[in-house]
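Quick one: structure below, then a few questions.
One chain of protein is taken out of this complex; the other chains stay put.
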Amino acid sequence: TMAMSSSPTSVDPHYHTFAPNETLGIHMYDRLIERDPLNNLIPGLALSWKLIDDSTWELKLRQGVKFHDGSAFTAADVAYTFARVPTVVNSPGSFSIYTKTVVAMETPDPYTVRMKTNGIYPLLPVDLTNVFIIPKNLGPNPATEEFNSGRNAAGTGAFRMVSYKQGERVELERNDAWWGSKPHWQHLTIRMIPNDGARTAALLAGDVQLIEFVPTADATRLRADKRVTLAEIASQRIVYLWLDRSRGGPTPFITGPNGEALTVNPLNDKRVRQALTIAINRPAIVERVMEGAAYAAGQFVAPGTWGHAPGLNPPTSDVARAKALLAEAGYPNGLRITLHGPNDRYVNDGKIIQAIGQMWSRIGVQTTVDAITWPNYIARANKQDFSAYLLAWGFGEATNPLRALVYTFSPAKGWGAVNRGRYSNPEFDGLVDRLMVTADEAQREKLVIEATRIAMEDVALIPLHLQQNIWAMRAGLAFVPRADEDTRVMDLRPAP
Amino acid sequence: MNEPVIEPVIELRGVSKRFGKHLDAAARLTRGLRRSLGATVPDQVVRAVDSVDLTIAKGEVVGLVGESGCGKSTIGRMVAGIMPPSDGQVVWKGRDITAMPLDAMRKATLAVQMIFQDPYASLNPRMRVEDIIGEAPRVHGMIPKGGGDDYIDAQMRRAGLDPAYKRRYPHQFSGGQRQRIGIARALAVQPEFLVCDEAVAALDVSIQAQILNLFMDLREQLDLTYLFISHDLGVVEHLSDRVVIMYLGRIVEEAPAEEIFARPNHPYTQALLSEVPRIDTRKRQFTAIKGEIPSPLNPPSGCHFHPRCPAAMAACREQAPVLREVAPGHRSACHLNAA
Amino acid sequence: MSHTLTVEGLATHFHTRAGVVKAVDGVSFHVDRGEVLGLVGESGSGKTVTGFSLIGLVEPPGRIAAGRILFHGQDITALPEEELRQLRGNRIAMIFQDPMMTLNPVLRIDTQMMETVHAHAKVSNAEARARSRDALGMVGIPSPEERLSAYPHQFSGGMRQRVAIAIALLHRPELIIADEPTTALDVTIQAQILAEVQKLAREHGTALIWITHDLSVVAGLADRIAVMYAGRIVETGAVVDVLDAPLHPYTAGLIGSVPSRNKRGTRLRQIPGMTPQLINLPAGCAFRTRCASATAECEADPPETFPAFGRAVRCFHQQAEAS
Amino acid sequence: MSTTAGIAREETPFRRFTSEFAESPLAVLGLVIVVIVAVLALAAPFITPQNPYDLAQLDIMDGRLAPGSKSMDGLVFWLGTDDQGRDMLSGIIYGLRISLGVGVGSAIIAGVIGSALGLAAAYFGGKVETAIMRLVDLQLSFPAILVALMILAVLGKGVLNVMLALVLVEWARYARTARGAALVERRREYIEAAECLALPRWRLLAFHLLPNCMPPLIVIGTIQIARAITLEATLSFLGLGVPITEPSLGLLIANGYQYMLSGKYWISFYPGIALLVTIIAINLVGDQLRDVLNPRLKR
Partner (left out) sequence: MTTWIFRRLIQAIFVVLAMTVIVFIGVNVIGDPVEILISPQADQAERARAVIALGLDRPLWEQYGRFLWNAVQGDLGKSFVFNEPALRLIAQRMPATMELAVTAVLLSIVLGIPLGLYAGLRPNSFAGRSIMAGSIFGFSLPSFWVGLMLIMVFAVQLGWLPSTGRGQTATLFGVQWSFLTRDGLAHMLMPALNLSLGNIALVLRLTRAGARENMPMDYVKFARAKGLSPVRVVFVHVMKNITIPIVTVIGLEFGSTVAFAVVTESVFAWPGMGKLIIDSINVLDRPVIVAYLMMIVFLFITINLLVDLLYTVLDPRVRLESRE
């Protein structure tokens, strides 16, 4: 038995791009390309993939794989899956974002697939790590409800579904015909226990063997508890602050030190942004707020990861220099600012912004902290309602945040989609444009590092830390923690 | 015995009062539905008072007698101007109260005061006696705001209360004393007319006599007119010049007091008088009028009394008798008189 | 000579926060078979408490402080609760003042009647029902069979009081204590009930204690009368004697203040002052503060005197014969 | 029931009420606690060692210190600190201020609005009554917590919003109670007497009807204060409610709840105790008020 932190919304693997659905999905379905715990691509249902020309990827498929319903896995199933993804009705978050770059598909033989993209698209293999393959004999337009009821719930995965109780539990049975190494567990029950305390309590009480998303407050204690073991790893989720750059004139939540209105947006002044970022004592946040379960960040990816810019360390906090920078920018008496953030979304989100509030106050920026529930928060954030606000971004590889977060907001291109601060820097955009048409890995890493430097030096946003992912299990078990936040029971085994 | 013709102070002309339940949309809907299905649905209307004519002359004491629920209090309230009639007119010194301008209406309301049955419920428990008595004179400018202590003392003394008690609250008085406070409160606005609704029913016999005496004294001192409502025939007989007998919302008989006790005309009056226990009749045989008092929601047809009347005839069932003079100043509503 | 009920020196006191309320303080009287005793007095004089004392239903903070209650020679005050319970409703019944309150509003009439039958007799349900129906018929309720399955609220006050009387009659009690059962009723209805009660005493020989403040009712109904004032019986005697020739000034005042005893339109004779508070009442005649003939002597308790056969008075200044 | 003629001391209803109230030592204790709590809450800025709402005075480096520890600049945290380095003692006193303020404030506003509508409904009857009472029914047919959840989801957090939500949730109870009481009182003869004396309507409503409808309103008032405080705590616990930098007792508990399992009990234990004591004290007072002011329990 394991406990998840939030409930999947469906068993349909293509219904909703939602992490809990993925967690459930990886136990029942396989993808063409999988990720290893450190997010490197490894063979899944595809044994190999390569570019055969600028716009065509060729994948060689694994042979002898069987679906739960007994049918054999072939290239036709891949084609069927790709055809089905965009047709899922009412999907609130469609998987077509991963499939739509594939404009055509050929299946020269049952174990080869050729995917054609529109121009060069180096990220296709990464996209493929998101798409679960379903068998073609589900027929045209299989309904989402039929997956939930179990009738359509046939994948190639390590477990087959026995029953699904929405919001409560999923019962799974080991698929002994699975191609991967045989999971240790014959039966798997996934329970949904969204309440953090309850989840921990369930583990302590022995009701479940594994829990994900251990709250940082409990982690400290659990580390000391003999009944349980923890598994931890740095994640690829960066927590950062946006600063409003969408306005030339005054921004709504910043006023002068005595509450007087300003005529300009001080955040457009790089010195102000620098002051704000160096005012933050990241190690203190990591140690006190996150209780050690995070890594202070000065860029998007952790050291040692592809795309990490060497030497771009977390800014060290320096109250004096921050004050000086503010004065230099024309605000010797500081500013007043309201820092917004959600209170129910990210690990310790409310606490982080309070801590930042303390730190900013020390450099003369009197900070009011306002934490809002997520729905309201995100809707307002999308409308650029705030001046300074906290968000987090999980990504699979280093180019992603550059393209999605920092690139100029451009709906037509589909880039900068979540650039809520509306940062825009042509020099940076140029680099990313080049990056996206470069296939050579080394060249690409260089471009990534350069772009990252530009963004960080210009304080496009204020990176705070990378979260640490923590799992806890009963003593005597071992689990492989993953950077991508997925929980795979296949990786849970008795400790050697 | 002819009353000298003097001006009537108050006149009820064809006055009726109906109480109905307010029908909400749903209730109207069902009623409509039932009616459309052909069912007869009676309206839930109580005819508490049904076309009553009554004239009270200045200085007169009129006793109003009847059984529980027959509409005595309702008449009293309409006379006192705290309940508008559904039909008919209440005429105060020749002018219809409801048609008066506001100012005159207030004067008329003040001129008719009411003494209530329950000495406990009729005084606001959260006010001091001096405020209970003094509030209205102050509001109506008879005495200065915040002043007029002498006036209040005088009212209390007149009602037989020690003014030393004026800073007390009602719960600190006995029933008889409270009734006196109520009287003082009414007298403080200098009324001409008092409606006494069962004013002594709740009091002990010995205290009752004190209050009745007070009423009689006041009548002499202040030239008051009374409508004296009671179910105690002994009290009514002692006090009233004229007696009006009601049964189920209608006046069945009215006559000068001596006349009615000597020669009751209506069968109901006769039954009533014969059943009253009297201290002078010893070890008597009680007999009873058959039947219960019918519900005013659904009164019998014709003469309301016919189901209980020993002399009921066919006509009584169909037609309501009208009040007819059977002797000078003595009117009765019975078909027997027509025959 | 054995009376149905003999009460000797009964005292019932309530121990309240404010002090001891001597609601009944040394009361003695008796009733015989078929006799109607009228117990008269003003509000708060202790009539109801006397009634409850007789059937052992005085509730805390009250308790019987002294005296004996002999029912056929047996002292009720000494009986254990269970035996007392078997007397109640069986050989001694009580009818209460307010007919609207005495019946349980949520139980049907038959339930309330049959449970009384079952409480004292081991009979079948059908038998209990039959008895209940007969009792209802006896008090003049039309179509008793149908009325049995009605609820109290479907009855008028007079009918409810008759149901209460019927319940009292179920076991043909030897003694009925009726606590102002007609006070809340209309004249015509009162007459109906009085008629039935009279018949009962006459036909079954039931002894009746009729509690009331209305002298006129007692005059018509009772054989003997006992006048209560402030927890004591100040005067007893045959109705005719007491009403025509009261010996106690209070009795005289009471009779004098009845309107029909006065000439129409004249001032009534009134007793000055107010009924006394029973809390911490000083010794002596409680009436002396209102009494015209009171003297210093009255500060002592007046003893009971027996000026004539069957009469008893507690007063130092008995009124002259005839008024 | 029977009356006193010879009492020398002037016995006002208020005096009678206080002496009856004082009969229960438990209720008096409750009242004393309520008073102390109220004084603490009012005087909070003058007595707390720290202003827990001023971020500049907090230091996360002082976070989660056990009771009795010293801060870096020498301040002693008698009840420890929370994760933000907030002195729990100061936090609790300020939290009381918010909780009590929200509770009392919303109860008073709801009480005034509700009683006014209830009285009007009872006195005027007819269409006015139907309209008001339908609204009351509508309000009461939704569970309070859901209504509050929805309102706060729409309005967002904030002390004023919480109060608004509580007022919206609570007014109907007052209206119903006030109407019930007024319907009874309106039939009393002293009201008829006042009408007979041609007193103006407003006077009748304000000086005759209202004061006599107060007892049940006071009783539900105290109970609603307690309910409001609990509800606010629950809302804050569910993440809607007051802003995180100005925690009420409920939010303090909710914050500390995460640390329950890690042994840092004080973060939620002490605010919990404070909340408990306050609510119990208010309820004790309300209980006794209910008994003292209930006419039906009077002999």
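Here the chain labels run A, B, C and D in written order, and each chain numbers its own residues starting at 1.
By our rule, a residue touches a chain if its C-beta (ideal position, glycine included) is under 8 Å from a C-beta of that chain, and two chains touch if they have at least 3 such contacts.
In this text the structure is predicted, and so the values were computed from the model without any measurement.
Trainee: Please identify, in ascending order, the residues of chain A that touch the omitted chain?
Mentor: Residues of chain A in contact with the hidden chain: 7, 9-10, 12, 15-18, 89-94, 96-97, 144-145, 148, 165-169, 191-195, 197-199, 201-202, 204-207, 344, 373-376, 378-380, 382, 393-394, 400, 404, 411, 414-415, 417-418.
Trainee: Where does chain D touch the missing chain, residue by residue?
Mentor: 26, 134, 137-138, 140-146, 149-150, 153-154, 226, 230, 233-234, 237-238, 250, 253-254, 257, 260-261, 272, 275-276, 279-280, 283-284, 287, 296-297, 299
Trainee: Which parts of chain C face the unshown chain closely enough to count as touching?
Mentor: Against the left-out chain, chain C lists 52, 55, 57, 59, 85-90, 93-94, 96, 98, 101-108, 112, 115-116, 119-120, 151, 153-154, 164, 167.
Note that only the chains that are shown with their structure count from here on.
Trainee: Once you find the CA centre of chain C and the CA centre of chain D, what distance in Å lies between them?
Mentor: Here the centre of chain D sits 52 Å away from the centre of chain C.
Trainee: In angstrom, rounded to a whole number, how far apart do the mean CA points of chain B and chain C lie?
Mentor: Taking the mean C-alpha position of each chain, the two centres sit 32 Å apart.
Trainee: Using mean CA coordinates as chain centres, what's the gap between chain A and chain D in Å?
Mentor: Each chain's C-alpha centroid was found; their separation is 45 Å.
Trainee: Could you tell me which residues belong to chain A and also touch two or more other chains?
Mentor: Within chain A, no residue contacts more than one other chain.
Trainee: If a residue has to touch 2 or more other chains to count, which residues of chain D qualify?
Mentor: Those would be 2, 4-5.
Trainee: Tell me, which parts of chain B touch chain D in their complex?
Mentor: The contact residues of chain B facing chain D are 22, 24, 77, 80-82, 106, 109-110, 112-114, 116-118, 121-127, 135-136, 139-140, 167-169, 171-175, 177, 182, 185-186, 189.
Trainee: Spell out the residues on chain C that touch chain B in their complex, using ranges where they run on.
Mentor: Answer in residue numbers: 42-43, 156-159, 186-192, 194-195, 198, 213-217, 219-221, 223, 239-240, 243, 253-255, 257-262, 264-265, 267-272, 274-275.
Trainee: In the complex, go through chain D and note every residue touching chain B.
Mentor: Per the touch definition, chain D meets chain B at residues 2-5, 7, 10-13, 125-126, 130, 188-190, 192-200, 203, 207-208, 211-212.
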